[in-house]
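As you look at this complex, bear in mind that one protein chain is not there, while each of the others sits in place.
Chains here go by letter, A, B, C, D and E, matching the order in which they are written, and residues are numbered from 1 within each.
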Amino acid sequence: MTVLVVIDQSPYGSWRGRESLDMALSLAAFDQPASLLFTGAGVNWLRKGQDPAGISQKAVERNVSAATIFGIEEILADRLSLEANALTLDELVEGAVAVEYSPELVANYLNVVCL
Amino acid sequence: MTVLVVIDQSPYGSWRGRESLDMALSLAAFDQPASLLFTGAGVNWLRKGQDPAGISQKAVERNVSAATIFGIEEILADRLSLEANALTLDELVEGAVAVEYSPELVANYLNVVCL
Amino acid sequence: MTSPTSLAFTLVITGAPYSSQAPQTALSFAQAVIAEGHSIDRVFLYGDGVHLASALSTPPSDETNWSLAWAEFLIEHGIPGVACIASALRRGVLNSEEQQRYERSAANLVTPYQLLGLGEWVESIASTSKTLYFHGEH
Amino acid sequence: MTSPTSLAFTLVITGAPYSSQAPQTALSFAQAVIAEGHSIDRVFLYGDGVHLASALSTPPSDETNWSLAWAEFLIEHGIPGVACIASALRRGVLNSEEQQRYERSAANLVTPYQLLGLGEWVESIASTSKTLYFHGEH
Amino acid sequence: MKTLHIVNKSPEQARFGRCLAAFDRDDQLLLTENAVIAAGVASLELPTHCFALEADLKARGLTSGASVVSIDYNGMVKLTVEADRVICW
Partner (left out) sequence: MKTLHIVNKSPEQARFGRCLAAFDRDDQLLLTENAVIAAGVASLELPTHCFALEADLKARGLTSGASVVSIDYNGMVKLTVEADRVICW
C-alpha cells in the first residue's frame, strides 16, 4: 500500500516541502512504498537548473532526482500545474511523470500525506 | 500619519490576526493614529456573536468592538469580501464601516502593515 | 480494556501552539478518541509542531498552556509522545542528551516527550493504527 | 560615518528560521543596507520571528545557523535586537529574568537580544526610520 | 473506499481547492478551524456529505445552515472510525 506524499508549495520559501520529502525518503528507507506528487506551486520543485547558493540553502533538485534511486516509486507532476507554470517535460528533473490530478488518481493511495 | 493595519485571515485559526490587532492597539496606546482594515477571510473577525469557549480561546469580537474606545480611528471592512462571506452590515460589530479595497483607499496611509 | 471494535490512532501534529489552532483541535480530538473507547498509539510532533514540546512556553495566565495541557494528557493516559529529532534540533527544542552532544546552554524538552526519528512515524503508517494530521493554517 | 543621503532602517522579522525564508532574506537585505552606506536602527522580532532569538537552535552542520548568523551580525554592527516579549513568552523564548519570574527550567534567549514590548516597534514607526517587514510564507 | 477529507484552511487558500479537486462524489468533507467559514461563503458549492466542527462554527459566530451538518469532536472520531481512508489537507 503505497503512501502518496503531496507537495504543493514552491521550494525554498518554506521548509514544509523539505519535511515532506524527508517523510517520503524515510518510508522508502524502511521499505514502505512511497510516491511523490507535485501539484500547484509545488511543480517548481521539479525544474532543472536550481542554484540556491545565493540564499544559503542546499538544492532540493538533487534530492528529488535521486528519490527513485532511494526507493521512491513514482515522481508525479500534475499536468495542469505544469502548464500553469509554463513547465515542459524536458525542463523537469529525470524521472518525473505528468499525470492528471483527480479523485481517480488519489484513489490509488490508501495513505495520503500533505503537510 | 495614520498607520493602516490589514487583517486578511479568519480569526482563531492562527495567531497572526491577534498579533496584528495588538500592533494597532499599541500604536493607539502611544498616541500614534491607527486604523484597521479587514479584507478577504479577515472580514470574519467582524461577525457578531462569536463564542470561542469551545476551542479554549478568548473572543476577539470584544477587542475589535472596543478598538475605537482605545483610540483606533477606523474599523474598515472591504465591501466585496463582506459580500463573498454573506455578511450584511447589521451582522457586524459596532463601528465597522464598509469601504472599497482599492489603490485609492490604500494610498491614504503612508504606513501599511500586513502580517 | 478496549472493545473489539475499538481502533488505535496515531496523531501527527505539525502546527505550533500560539501560531496555529492545531494543538487545540488535536487535543479535543484525542480526548474524544478516549471517550469513545478507542486508543492512541503515539503522538508524533513534526515540523513546527515540535514547539508543543517546549518546557519554556509561558502564555498569559488567562490563556491555555498547550504544552502543559498536552503533556498532562499524555502522562494521564500513558501515551508515548515523540518529537521528530531533526525538526526539534533545528527549531531549538533539545533534551539534555542533545544539549550535551551539541554543547548548548540548556535543554527545554518537556516530559514525557522523546526525541526520535521519522522511523517512529513510519512504524505507525505500517501498523494498523489510523494516522491523522493536525496542520497549521500555513 | 554615513553620508547626508543615508537612511535609517528598522527591520521587523515575523517568519521563523527553518520554517520560512524570512531570516535569510532579512539578513541579506541588512548586509546590503550597510554596504550601501545606510544604517539599521533596530531589528524587531515579532510573532514566529522570535524563534530567531533562540540560543538552542541546532541545525545540521552543513546548514546555516540563522540564530547565530543574525546574532553575530547585530553584535558586529552594534545594532539593537529586540524580541517582542509577549510573542517570545508564548513561544518559549525566555531570558533569565523571565525564567526566574515564571519559574521556568531554563532561559534560551541568545545575546544580544532584549525582550521588550511593542512600544519599541511603535517608536520606529513614529521615527524617520524606514520600516520593512520580513514575513513567513504563511 | 469511503474517504473522509478533513480540511482546516480557509476557502481562500489553494489547499482548499486542492482538497475539492481530489474529492469524489461519495466522499465526505469535514470542515475544521478556519475552514468552517466556508459555511458562510455564498459562491462556494459544498459537497453533499459536508460536516463542520460545532466548536469552530460557534467560535466564529456561524451556524451550519442547510448544507452542512454540525458535529462535535466525538462525532469527528466516529467519522474517522467509519472511514476507510482519512486525508488531512
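Criterion: contacts are C-beta pairs under 8 Å (C-beta built on N, C-alpha and C of every residue); 3 or more make two chains touch, one makes a residue touch a chain.
All values derive from a computational prediction rather than experimental measurement.
Counting contacts over the entire complex, the absent chain touches A, B, D, E.
Although one chain is not displayed, its contacts with chain D can still be listed: residues 7, 9, 21-22, 25, 28-29, 31-33, 35-36, 38, 130, 132-135, 137-138.
Residue-level contact of chain E with the missing chain is found at 12-14. Mapped onto chain B, the interface with the missing chain covers residues 6, 8, 39-41, 101-103, 106-107, 110-112, 114.
Please note the rule applied: only the chains that are shown with their structure count from here on.
In terms of the distance between Cα centroids, chain A is separated most widely from B. Across the assembly, the mean Cα position most removed from that of chain E is the one of D.
Centre to centre, using the average C-alpha position, chain C and chain E are separated by 24 Å. Spacing of chain D relative to chain E, judged by their CA centroids, is 38 angstrom. Centre to centre, using the average C-alpha position, chain B and chain C are separated by 33 Å. Counting only residues that touch two or more partner chains, chain A has 15, 111, 114.
Counting partner chains per residue, chain E shows two or more touched chains at residues 8-10, 15, 33-34, 55, 88-89.
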